[in-house]
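All protein chains but one are shown at their positions in the complex.
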Amino acid sequence: MIYTAADVPVPVAIAVAFFLLVGAALALIGAIGFLRLPTFYERLHAPTLGTSWGIGGVMLGSMIFFSVSASRPVVHEILIGLFVTVTTPITLVLLSRAALHRDRAEANGNVPEKRAVTEPEVDVEKSEG
Amino acid sequence: MSAIIIFTAVAVAQLMLAAAMAIASLRIFRGPRAQDRILGLDTLYINAMLMLVTFGIGTGRIVYFEAALVIGMLGFVATVALAKFLMRGEVIE
Partner (left out) sequence: MFPYPILTTFLVLMWLLLNGFTLGHLLLGIIVAVIASWAMASLRPEKPKLKKWYLLPKLLFIVLYDIVRSNIAVALLILRGRKQGHTTGFINLPLELEDSMALAILSIIITSTPGSAWLEYDSHDKSVLLHVLDVIDENQWIETVKERYEKLLLEIFA
């Protein structure tokens, strides 16, 4: 089944174009931030632009386009959105814990020390590498 | 008229996503450390997924959606496995 773009009315086309462009622009800004920010922990924030409203915008555009051109609600894109929203925290938490572990083991960077389990009053400021 | 609007928007969005993918792969090559490369891979596959969805809008076929879903799942598993490897598989000494 192929749906052609000429079948949708102009206001719908404008809405689809708007959401697509917003999503793609957010993904691009996220990637630029990923290139420019200086440390790993700052770079960790940049891709979440793409995974929150970057994905959201593109999915909304696709949902509107297919729903109007098939003239029935097509909402299966929401599955990708849900899947990415649920899995991004897992990858980021695992990755940042691995990074913390490596930085602590090599003692570089200003990474907060893991607090000792037996003594709660460990000086956190001692982490200058 | 609406075809022109949608095709222009799809083309511009694909250009932006291609630029984002290029930047992510630049970060994979530049590093400087393993965690940066893995995060670059993560960004790369998410942008590839978005690119496939825009292809779906441009051509009007729903098949691209399934491909995007598969890329998302495989990319997630790959990133988790690589992050786990960084945590446990490497002896830092």
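Letters A and B mark the chains as written, and numbering starts fresh at 1 in each.
We take it that contacts are C-beta pairs under 8 Å (C-beta built on N, C-alpha and C of every residue); 3 or more make two chains touch, one makes a residue touch a chain.
Predicted model only: the values in this text are computed from it and were never measured.
A.B. asks: From the touch rule at the top of the page, work out which displayed chains the omitted chain touches.
C.D. replies: Spelled out, the missing chain touches these shown chains: A.
A.B. asks: If the hidden chain were put back, which residues of chain A would touch it?
C.D. replies: That gives, for chain A, the contact residues 26, 29-30, 32-33, 36-37, 39, 41-42, 44-46, 48-49, 51-53, 75-76, 78-79, 85-86, 88-89, 92-93, 96-97, 100, 111-112, 115, 117, 120, 124.
The rule is simple: only the chains that are shown with their structure count from here on.
A.B. asks: Please give the residue numbers of chain B that touch chain A in the complex, ascending.
C.D. replies: That would be residues 1-3, 5-10, 12-14, 16-17, 19-21, 23-24, 26-27, 33-36, 38-40, 42-43, 46-47, 49-50, 53-54, 56-62, 65, 68-69, 72-73, 76, 79-80, 83-84, 86-87, 92 of chain B.
A.B. asks: Show me the residue ranges of chain A that touch chain B in the complex, using the header's touch definition.
C.D. replies: 1-6, 8-10, 12-14, 16-18, 20-21, 23-25, 27-28, 30-32, 34-35, 40, 43-44, 46-47, 50-51, 54-55, 58-59, 61-62, 65-66, 69, 74, 76-77, 79-80, 83-84, 87, 90-91, 94-95, 97-99, 101-102, 105-106
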